[in-house]
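Note sheet for the following structure.
Excluded from the complex is one protein chain; the other protein chains are retained at their positions.
Note that the chains take the letters A, B and C in the order they are written out, and that residue 1 is the start of every chain.
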Amino acid sequence: MALVVEKTSSGREYKVKDMSQADFGRLEIELAEVEMPGLMSCRTEFGPSQPFKGARITGSLHMTIQTAVLIETLTALGAEVRWCSCNIFSTQDHAAAAIARDSAAVFAWKGETLQEYWWCTERALDWGPGGGPDLIVDDGGDATLLIHEGVKAEEEFEKSGKIPDPSSTDNVEFQIVLSIIKDGLTTDPKRYHKMKERLVGVSEETTTGVKRLYQMQATGALLFPAINVNDSVTKSKFDNLYGCRHSLPDGLMRATDIMIAGKVAVVAGYGDVGKGCAAALKQAGARVIVTEIDPICALQALMEGIPVLTLEDVVSEADIFVTTTGNKDIIMVSDMKKMKNNAIVCNIGHFDNEIDMQGLETYPGVKRITIKPQTDRWVFPETNTGIIVLAEGRLMNLGCATGHPSFVMSCSFTNQVIAQLELWKEKDSGKYEKKVYVLPKHLDEKVAALHLGKLGAKLTKLSKDQADYISVPVEGPYKPAHYRY
Amino acid sequence: MALVVEKTSSGREYKVKDMSQADFGRLEIELAEVEMPGLMSCRTEFGPSQPFKGARITGSLHMTIQTAVLIETLTALGAEVRWCSCNIFSTQDHAAAAIARDSAAVFAWKGETLQEYWWCTERALDWGPGGGPDLIVDDGGDATLLIHEGVKAEEEFEKSGKIPDPSSTDNVEFQIVLSIIKDGLTTDPKRYHKMKERLVGVSEETTTGVKRLYQMQATGALLFPAINVNDSVTKSKFDNLYGCRHSLPDGLMRATDIMIAGKVAVVAGYGDVGKGCAAALKQAGARVIVTEIDPICALQALMEGIPVLTLEDVVSEADIFVTTTGNKDIIMVSDMKKMKNNAIVCNIGHFDNEIDMQGLETYPGVKRITIKPQTDRWVFPETNTGIIVLAEGRLMNLGCATGHPSFVMSCSFTNQVIAQLELWKEKDSGKYEKKVYVLPKHLDEKVAALHLGKLGAKLTKLSKDQADYISVPVEGPYKPAHYRY
Amino acid sequence: MALVVEKTSSGREYKVKDMSQADFGRLEIELAEVEMPGLMSCRTEFGPSQPFKGARITGSLHMTIQTAVLIETLTALGAEVRWCSCNIFSTQDHAAAAIARDSAAVFAWKGETLQEYWWCTERALDWGPGGGPDLIVDDGGDATLLIHEGVKAEEEFEKSGKIPDPSSTDNVEFQIVLSIIKDGLTTDPKRYHKMKERLVGVSEETTTGVKRLYQMQATGALLFPAINVNDSVTKSKFDNLYGCRHSLPDGLMRATDIMIAGKVAVVAGYGDVGKGCAAALKQAGARVIVTEIDPICALQALMEGIPVLTLEDVVSEADIFVTTTGNKDIIMVSDMKKMKNNAIVCNIGHFDNEIDMQGLETYPGVKRITIKPQTDRWVFPETNTGIIVLAEGRLMNLGCATGHPSFVMSCSFTNQVIAQLELWKEKDSGKYEKKVYVLPKHLDEKVAALHLGKLGAKLTKLSKDQADYISVPVEGPYKPAHYRY
Partner (left out) sequence: MALVVEKTSSGREYKVKDMSQADFGRLEIELAEVEMPGLMSCRTEFGPSQPFKGARITGSLHMTIQTAVLIETLTALGAEVRWCSCNIFSTQDHAAAAIARDSAAVFAWKGETLQEYWWCTERALDWGPGGGPDLIVDDGGDATLLIHEGVKAEEEFEKSGKIPDPSSTDNVEFQIVLSIIKDGLTTDPKRYHKMKERLVGVSEETTTGVKRLYQMQATGALLFPAINVNDSVTKSKFDNLYGCRHSLPDGLMRATDIMIAGKVAVVAGYGDVGKGCAAALKQAGARVIVTEIDPICALQALMEGIPVLTLEDVVSEADIFVTTTGNKDIIMVSDMKKMKNNAIVCNIGHFDNEIDMQGLETYPGVKRITIKPQTDRWVFPETNTGIIVLAEGRLMNLGCATGHPSFVMSCSFTNQVIAQLELWKEKDSGKYEKKVYVLPKHLDEKVAALHLGKLGAKLTKLSKDQADYISVPVEGPYKPAHYRY
C-alpha cells in the first residue's frame, strides 16, 4: 500500500485497507459489546465524569473487533486516541475501518510488511509538534521500544553526532527501526525526548512486553512508569489460558480444516498459553505431548495425563506442532525436515522466531505453496514432502482466525482501562516511579466481578464473623498477593 | 445466477460460482487426500480393475472438498459422474470449480435459492435422452425423492391426464418440485420412468434420508434397492458424533466469534449428533443442557453430568441453542421471543424446519440484520432485542464453516464407495431387491481398518485359540450384529 | 468353612460368613434402596398383585448390597428365593447376612474356595425333592451350566451307564463341577432332568453368560428359554460402561492407594467395559493406552485421543494393566516378567483366565506376598522385582471394592425383574421357545424412565404431529431396533 495518510471528513487521520467495511465492522462491534461487560461497565461507571478529558492515548495492540470496543471505551471516557496493530497479520480490516471512520486515528491493516508495520507504529505515536501521547497501551512493547531506542539514539547523537546505522545489525526488523529513528533525527533531534517527557506511563498487555519492561527496570533504562497488565490474574490466567483454549482450535480449523481428533499434537511450553492449547487439543481428541524446560510445569502436564518429552523424541510422529514458549529457536528447519508430510507447524506464543522461519525461507530448494493467505505448504526438495506453516510463524490465532473472543478480552481490556485510569489519575502525584507495577488485588477482583453477572453467577457473601476468622475484609481482597489461583 | 449450463473445453457440463477458484480447490483437495486414507486405499485397491467402467453416477451431496475426493475416487474407479449439492449453503465454491474443471459435471454453488437448488438436482439427474444415472449417491434423499415424485406424477398423468399442480401445496419447496416435474411431463411423459428403469440403486448418507427410505420400504413404494450407509458403524458413530464434535464449534466460531466458555448451551436431542455437540460444548467450557424425548438417551446425558430439562425450563437463560433432533418444530418463534438478547440459534440436525424459520420470517415487525452471510440478527419489535440465527436455520456446520473434516468423512465416504461397488457388482444378480440394506459387518470393520494406519495404531491379533474361545473368526467380524459400540 | 447348611429360626437355610453383620447389612440396604428407584418402582407397581406368587427363583449373582435390594424386590413381588454368588470374592458378607436373616436362602461368603463356590451354587439350585427352581437369575451362566452339564451327564448315564470322571479334564474348576454332578447322580439319576423340566427360563446378566447361551442356542443345546438382559441398552450401555467407570478406580484405590494421575495405564479391550475403564483412568490423569482386535473399537479409542498399541509395545513401560476383553490369555506370565517393579495387573472383564494366573502361580521360584486380602505382590526370582495382582485375577471391582454402585445396578436389576416377570407371566403361553431373547425396546425405555426422576430430569413430550413426522408412537419406543445409542 502507498504509505500516505488519509483523513476523514472531520479531519481525523487514518490508513486502513477498505473504508467500505466500516458498516460491517460496526455490526460486529455492537455484537461484541454485549459480550464485553467489563468494558461496558467502565463506560457506565466512568463515562459521565470524563476522566480522560485531555488525555492522548496511543495504542499498539492487535486492531480487532475487541480492541475496537476498548478504543471506544477510552474515547467514551474522554480520551483522544491513535492506534496501530502490534502484529502484521492481526488486524481485522472491518474493525479498523469502523474505528477510523467513527472514533480514532487508526493505522493498521491485515498483512502489513515489516516496513509498513513500523510506519504505522510511528504514525500512531506522532501527535504532531507538541510531542507524543500522554499514555501508551502497548502489547509486546514495540511502541515502548521505539521511544526507548529513539531516546537512546538522540542521546548518542547529541553526545557524538553519531547517526544510527541500519546496516550495523543483521536483524532485518531492527534495521527498519533504526531507519525510522534516523529519519526522525534529521527532522527533529529531540523528537523522542519530547515524547518521553510528555509520557505519563504505559500499560503493557503481554508476557513478552512485560519481560522487556522488567529487564529495563533492572538496568535502570526504563524511561517512564509501567503497569504490568499481563500479570493481573484476570489477564494472564484468563486471556492466556481460556483465550488460547478457544482460539487455537479456531485457527487450526479455519486455516486447515484438519480433524484434530486422532492426531498427535506437540505443544512446546506448558505455561498459561500452553495449558490452554493442550487442554483444547486434548478435549478435541488429540493425543497431546508437551515439551518443557521447567520441571514444575512438566509435572503439571503429567498430572493431567500429558506426557512430557523432547521435540526430538516425537518430531517425526506428530501431526501438529504448536509453540507457546515466549522463547526463540523452538522448532528449527532441521526439525521441520524430519516431520511427516503435511504436519502443521504454528506459533501462538510470541514472535515468529519461535519457529525458525528464516531457516525455512532460506533452505536451499525449498518450495512455498500458498494454499490461502496465512496457510503455506513448504515442500523440501529432498523428500518432496511438505509441512504446513500457519501465519508465516506469527500468532496463528490472530493470523488465521480472529484472535481471542470478546468475553475473555473484556477481562484483559478492563484491566487496561483501569491501568490507564490509574496512571492518568496519579500523573502528578509521584505515586508511580519509573518502575513496573502490578494492579492491586482489589482491582483485579473488581475486573472479575464485572464479568460474573453476564454468566448468571451469584457470589456468596462473607459474614463479618467469617471474614474475621480468615482475616480478610468482608469486601475483599480475599487472597494474599502470592496466591496462585 | 442465470440458470444456464456451461461447458468445459472438453464439453463437460457444469454450473458453478467461479471457475477461477479451481486452482485453490485443487490445492485443498490435495491436502484432503492425505487426510482421507480410506478413499485413497480404494483408489489403490480398485483403481486398476476399473469396476465402475460404464457406470453413470449421480450424486446429491454437499459439494465440499471432501466430496471432491469422493467424486474423484468414483471417477478413478471408472465412473462417469454428475453432481449437485444437497443443501443450498453447503457448497464450497472452490471445490465445485476444481471438480467441474477436472473431473465431473457439477451443478452447485454456495447460496442457492430453492429454485436454483432444484434446478441443480434436476441437472445432476439428467444424463440426456438415454435416461438417468445407473447409481445415485444421495444425502437426505432429495434426488431419490424427485424420481419417486416424478414417477408418481407420470403414473397419475398416464391414468388420468392430470398434471401436477404446484398451487396444491402450501409447502414452498414442494411447489418447486412439482413445477419441475410438471415441466418434465410436457417434454417427456416417461422421463422419470426411464430413470427408474435404468437405476441400479441408491446409497443414502444420512439419518433423514434413511428414514424416508424405510418408510417407502414399509409402504412398498420404494422403486429400487437402497443401501443405508448411515447405519454403518463407521458412519453414524463417527461422522455424526465426532464430525459434529468438530464442526459445531467451528461453525459457531466462524459465524459469531463467541466465547463458548462460561455460556449456557441447550442441545435439543442427544442422539449421535447431539452427543457430539454436547461433548464439544462441554469441553469448551459451556454449561450444557439437553432436551430429550427418549428416556434412554436422557439417562445417558445424565451419566455424563448433563442435566435434562425441557426447552421451556431454560429458554430465557441460555446463550446458545442447537437443534440435532431430525424432527421439526423444535424451537418455535414463540420460544425465540423469550430468549436473551443475542442468543444464538442454530441447527445441525436436519432441515431448516427444526427451527421455526417460517414463523420467524413472518413475525409481524421483525427486523433482519445480516451481520455477514449466514449470520443474521433478528430483532423483535416488542423488545428491540434480537437473536442470532445461523445459516438461515439450515445445517450450520456446512453453512457457516466447512462441514466435517476430511478424516471422518473418509470413513463415511469409504462406506459410500463400497456400497456403490456392491450395488454395481450385483446389478444383475438379483441379490438386492427393492429394499433397504445395511453393509455387512466385515465391510464396516474394513472401513475402520483402512483408517488406523494414518493414526499410527496397531491392532492386536487374535490367536486361533482365542478366536475359538469367543467363537469368532480370527479375521473377524468380531461382534454380533446387534452390538452397539 | 465347614460346608454345613444352617437354618434361621424360621427354618430357612443359609450359609454365610457372619450373621452378626446382618444389622450393618440392613442399614446399607436401606441406603441402597434410596439409590435404586427402578427396583423400588417395581415394588410399588407390582407388589400389590404379587405376580411371583408360587414362583421359586434361584439366583447366581454377586451377593452384594445391590443384589440384596434385587432379592427383596423379588420377594416383595411374591417369590421364594435361594441365592449364591457368581464369584468367589464378590460377596459382601453383611449383605449376605441381612438377606439370610430376613428374606431368602443365601449361600455365599467373600473368599470362597472353588470347591465351596460350587457347593453354594448347587445349594442354591436345590429346592428339595420337588425339583429345582422355576426361574433362574444368572450371571456368567454357572447355574445354567451346572444344569446343562448335569442333564448331559444323566443322559450319558442313562444311555451308557457312564459316570462323569473328574480326572478326564485338566481344568481344575470343571473337575469340581463333574464331581458335584457325579455325587448327584448317585443320589438321584434324574436330579437335573427334574430341574430342567420345572424350569420356565433364565435371565442372564452378563456378556460372558450371554455368549454361552447363544452358543447353546446355535447348537440346539439350550434346554429352556433365556432372556438376554445384558443387551438391554439400559444394562450394557450403563452398567458395563458407567458402572466400570466408577468401580475400576474404586478398586484400584482401595487395593493399592496408588495415585492414578501421571501413570501409564493399559486397558485391554475397548468394548463397553473397556470404554468405562479408559474414561475413568484418563479423567484421573493417567495416560491410557488401549489394545484391541476390532478395528472399529480401535478407531473409537483413537477418536477419544487414546493410542491403540499392542501389549508387547508397552508392557515394560506401563504402571497399570486392566483386562476387559471377555477373552482369555490376554496377559501371560511372560508379559508379567517384563513389567516394571510394582506394576498393577487386574481384570474387570470376565474370568480369571484373562490373566494367566495359572502361569504365574506355577512360575518356578515366584514368591507371593499378600499385602492384604485381594492384593498380592508376586516377586520373580530373576529380578527380585514384583508385580501386584488384584483379586487373584478375578473381577477386581468386586474383589477389591464393592462392585458397581447402586444406581447403575438399579438399571440392570430392573431389567432382571422385568425379564423374570415376563418369563413367569408367559410360562404357559408358549411365547418363549428354547431360545435367547432380548427385552422389547419399550421395556428398555421404561427402565430408563424409572431412573430419571431421582436425577431431577424432565423429558420433552412429542406432539402427535412431531411423532407422525418421524413415524414413532407418541409414547415410544422412539428408536429402531438397530439403533446404537
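Here is the rule we use: a contact is a pair of C-beta atoms (placed from the backbone, for glycine too) under 8 Å apart; a residue touches a chain by one contact, two chains touch by 3 or more.
Quantities reported herein were computed from a predicted structural model and do not represent experimental measurements.
Only one residue in the set B:287, B:377, B:394 or B:446 touches the chain that does not appear here, and it is B:287. Although one chain is not drawn, the whole complex shows that of C:16, C:178 or C:284 it is C:284 that touches it. Note that of A:162, A:328 or A:368, the residue touching the chain absent from this view is A:328.
Only one of C:19, C:258 or C:474 touches the chain withheld from this view, namely C:258. For chain A, the residues touching the absent chain in the complete assembly are 211, 214-215, 231, 233-234, 236-238, 241-242, 272, 291-300, 302-303, 307-311, 313, 326-329, 411, 438, 444-446, 448-449, 451-452, 455-463, 465-466, 469-471, 476, 478-482, 484-485. Taking the whole complex into account, chain B touches the unshown chain at residues 261-262, 282, 285-288, 302-307. The omitted chain makes contact with chain C at the following residues, 24, 27-28, 31-32, 34-35, 65, 242, 245-246, 249-250, 253-254, 256-264, 283-285, 317, 341-342, 369, 371-372, 377, 388, 401-402, 404-408, 455-456.
Keep in mind that, in the parts below, only the chains that are shown with their structure count from here on.
Rounded to whole angstrom, the centroid-to-centroid distance between chain A and chain C, based on C-alpha atoms, equals 58 Å. Chain geometry summary: the mean Cα position of chain A and that of chain B are 41 Å apart. Shown for chain A are the residues in touch with two or more other chains, namely 261-262, 285.
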